[in-house]
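Note that one protein chain of the assembly has been removed; the remaining protein chains are unaltered in position.
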Amino acid sequence: MKAAIIGGTGYGAIELIRLINQHPYLEVGSVVSNSQAGNNFSESYPHLTQIIEQPLETFDVEAIAKNNDVVFLATPSGVSSNLVPQLMETGMKCIDLSGDFRLRSLEQYEAWYKRTPTDYEYIKQAVYGLSEIYPETIKTASLIANPGCYPTAATLGLIPILKTAIADMESIIIDAKSGVSGAGRGLSLISHYAEINENLKAYKLGAHQHIPEIEQVLSDESGNPTTVTFTTHLVPMTRGIMCTIYLKLTETISTKEIVNLYNEFYKDKPFVRVRPEGTIPATKEVLGSNYCDIGLHVDERTNRVTIISVIDNLVKGAAGQAIQNANIMFGWDERSGLNLLPMYP
Amino acid sequence: MKAAIIGGTGYGAIELIRLINQHPYLEVGSVVSNSQAGNNFSESYPHLTQIIEQPLETFDVEAIAKNNDVVFLATPSGVSSNLVPQLMETGMKCIDLSGDFRLRSLEQYEAWYKRTPTDYEYIKQAVYGLSEIYPETIKTASLIANPGCYPTAATLGLIPILKTAIADMESIIIDAKSGVSGAGRGLSLISHYAEINENLKAYKLGAHQHIPEIEQVLSDESGNPTTVTFTTHLVPMTRGIMCTIYLKLTETISTKEIVNLYNEFYKDKPFVRVRPEGTIPATKEVLGSNYCDIGLHVDERTNRVTIISVIDNLVKGAAGQAIQNANIMFGWDERSGLNLLPMYP
Amino acid sequence: MKAAIIGGTGYGAIELIRLINQHPYLEVGSVVSNSQAGNNFSESYPHLTQIIEQPLETFDVEAIAKNNDVVFLATPSGVSSNLVPQLMETGMKCIDLSGDFRLRSLEQYEAWYKRTPTDYEYIKQAVYGLSEIYPETIKTASLIANPGCYPTAATLGLIPILKTAIADMESIIIDAKSGVSGAGRGLSLISHYAEINENLKAYKLGAHQHIPEIEQVLSDESGNPTTVTFTTHLVPMTRGIMCTIYLKLTETISTKEIVNLYNEFYKDKPFVRVRPEGTIPATKEVLGSNYCDIGLHVDERTNRVTIISVIDNLVKGAAGQAIQNANIMFGWDERSGLNLLPMYP
Partner (left out) sequence: MKAAIIGGTGYGAIELIRLINQHPYLEVGSVVSNSQAGNNFSESYPHLTQIIEQPLETFDVEAIAKNNDVVFLATPSGVSSNLVPQLMETGMKCIDLSGDFRLRSLEQYEAWYKRTPTDYEYIKQAVYGLSEIYPETIKTASLIANPGCYPTAATLGLIPILKTAIADMESIIIDAKSGVSGAGRGLSLISHYAEINENLKAYKLGAHQHIPEIEQVLSDESGNPTTVTFTTHLVPMTRGIMCTIYLKLTETISTKEIVNLYNEFYKDKPFVRVRPEGTIPATKEVLGSNYCDIGLHVDERTNRVTIISVIDNLVKGAAGQAIQNANIMFGWDERSGLNLLPMYP
């Protein structure tokens, strides 16, 4: 099956190509980049010299539909809202890695993204692709809104405990840290090496567009409107996200019991690894892989649980989960193309 | 005035030497390292070739007293508790950078440090050297317990608001991040380059020995027993600490008002820079300097304030504050030897 | 086919496991670590939690022979010289990643490694596993001396031009740079994060044990005794080796002609990518993959060619080439288990 990749010169696209290369049922089809159309792909990415030697194409919906079986959109926010409707009219299944189809509320989209939202008709059709939580709707979806990197780590870390009665739902604080690749390949001072190397920086306090996405999922899963405090930090490393999540408990429970609860919740989910009591995952322990590792610790002095959830932002936080969703959509083993071990060190 | 430095081959000592070199009234006297006594200093630290070319000495209390006017102890926990009493008997003023004299409660020391505490007689004499908060007692002290790196950033970030009536004292969460130099020069897998480079790691959840130190200061300053949730992370950079602090507010207040409150509180303190509304400090913005920079943001959705406090862990978090305390003790300008600008980039 | 791995807690072993996990014909058998025998593997390497959950074993030649089909030794120098003879007596094929069987001259081994060499009987049987150059002897070997990381990059960069008449053989200078993982997982100040981060350091000038290895290969391939100047540097990154090689030309030749010559030489070698004129490889462009990328530039002002050769030191410089050699020995496609794209960024 051929996969078209739109937004072919961003990091999301590159990671899709790395994973599709391992995939037993998918291969790279059209690679589209309006800004660099005509150039050979390996000019932009010399690491693919002699591997992907095809020209970058312009966006041509008919050509894409003719030569490909599924479309991955790895474009910035505001782009796929225009392209997806055209692609869906041809009957192609779309997996969108941007934020354009994630929020059900048009008002929220407008408020947080500062952009005009897409047509509600398409929003309605979009299935939120948090693979471990929504496999049934993903199976039958035509359009996947692939989750954001922070929301993936945050919600996988929180959902099991939100399903219990012991979580104080008003107490959720998510202190999130990301490697710099999350800011993409577009040039900006915040990603300029000498500025961010040997530096740690908080950004977008109270204003990150992933806040409403996280709250939408947590509200759905807990059954109650949920508000969170969410702070993002840039860490001087290329890949990796860690969410350190703080939650007040309404009753006493031990770390061991919570670990058991999480183990039970994720027992059939190959890409979520709940760590045993006393161990806490580090971001490098999932580097290059599709795992989300979760560690748990109850602080008896304050009756809070600290949840540490780590992913590779470009894999489980983007391209890997997109492939995982394609696997679910097409009825393949969920792990197809994703059986890569973390690269360590 | 000559300053003896005990623990001469650790990073704290090295930073003391860098700063004393700038100091108008201090110069480096004896440098003591039992483990490397006899070696020339620049063998351990070639960056001081032709600058500090003296041999490392063994600990000899009489020689130290004879040849020096003040003593800085930059030794690991458990060492200065033995040395300080000997030094004080000679009448020398001591500034201890370790945790041995910081906790007033012997039980707490034993519980968190897993060591036998020192004699209470000396604990009683120790003045906690948080320079901005306790200048009056520092002035007349014979023994300074120089604050820990995390407690410095955390308490300077919290004290102004704890003095008001608007802080929910049970809601304090401190998410702390540190560069790897905080782990010292002793070899361990956690500081091994290939393990921590491109990695982000939480450690000592609920067990860090700085927890009781922070709680002691906050309890003193707020006037009520205060408990905090405190989580530490290692960030792949050499220097820098950031505390991201979350606090529930008991009434509505704007970011602007809190910024004003902090500005007022720290108006005569040259090393605390409260950032204007809308800007948040990054660790590199204090690199190599004695500044503690503080940024504030009220999230109106959740009525929480987020406080970002950054320091260079080896300067304001260790050697710089020690020099600042010496300046206060000896009646010099607080800024002597510390007027270094942050090194950027 | 089951592969035993000796030296199971080093970085070489970990990388073997990552690659064997992708391999169609190999799977991980016994993992041996005398120092940590009995421990569960994922205690040492939590990134393999729920993936490799077997205990580390002690070295027991009979058990290894019984339960495995091939042995990879990823032990430090001086260890496999003792183990390989025992393993070979059982008839097992051995691939040794250490330097113990690489030098044909016992005197050279003793002079550069400062150790007693192994029995010459075994040295004689060892085939030097530079996969692109010696496939015919590798095919029938019982014992492979897997090349060192620097020699792999250096010799693959030099051999094609040494086969011509245009190289001034006395002019070879190899300026080599390596990521820190090359120093292994053993603790030392040189690999201590705060010492090597933001630092660049030359080491072992004129004394690196890879010098005689490089000279042995170049002498063999050029047909003349060859001496090189070889300098190694540690670069603050985890993985990657670059050799910048300088060679005087005895006649005038263009960059284009040399690129053609290299392309011709490596035309059937899937893991050597000769870059087109005007482009030069960077280490990240082979990260995590088995590629050796080579760039060439003739400086007409000085009539020297500069050859840039890059590899991932843990893949083509260690575990990847070991797997490649196993593939050749067992008659499998050379690329089995190695079809991983470079991870970028």
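In order of appearance the chains are A, B and C, and numbering begins at 1 in each one.
Following the convention adopted for this analysis, a contact is a pair of C-beta atoms (placed from the backbone, for glycine too) under 8 Å apart; a residue touches a chain by one contact, two chains touch by 3 or more.
Keep in mind it's a predicted model, so treat the numbers as computed, not measured.
Undergrad: One chain isn't shown here. Among A:Met237, A:Val272, A:Ile294 or A:Ala318, which residue touches it?
TA: A:Met237
Undergrad: If the hidden chain were put back, which of C:Lys177, C:His210 or C:Lys316 would touch it?
TA: Checking the options C:Lys177, C:His210 or C:Lys316, the one contacting the hidden chain is C:Lys177.
Undergrad: At which residues does chain C meet the chain that is not included here?
TA: Per the touch rule, chain C residues meeting the hidden chain are 173, 175, 177, 179, 194-195, 197-203, 205-206, 227-229, 231, 233, 235-240, 242, 244, 246, 280, 282-284, 287, 295, 297, 299, 301-302, 304, 306, 308, 310, 345.
Undergrad: Given the full complex, what residues of chain A touch the hidden partner chain?
TA: Touch set of chain A with respect to the missing chain: 11, 179-181, 183, 185, 187-189, 191-198, 236-238.
Undergrad: Name, in rising order, the residues on chain B that touch the hidden chain in the full complex.
TA: 11, 14, 17-18, 21-22, 45-51, 181, 198, 238-239, 273, 275, 279, 281-282, 284-288, 293, 339-345
By definition in this document, only the chains that are shown with their structure count from here on.
Undergrad: What is the identifier of the chain with the smallest separation between its Cα mean and the overall Cα mean?
TA: Central chain is A.
Undergrad: Starting from the Cα centroid of chain B, hunt down the chain whose centroid lies farthest away.
TA: C
Undergrad: How many angstrom lie between the centres of chain A and chain C, each centre taken as the mean Cα position?
TA: 36
Undergrad: Measure off the straight-line distance from the CA centroid of chain A to the CA centroid of chain B, and report it in whole Å.
TA: 38
Undergrad: Compute the distance, rounded to whole Å, between the mean C-alpha positions of chain B and chain C.
TA: For chain B versus chain C, the centre distance works out to 45 Å.
Undergrad: Which chain C residues sit where two or more other chains touch them?
TA: Correct list: 11, 181, 198, 238.
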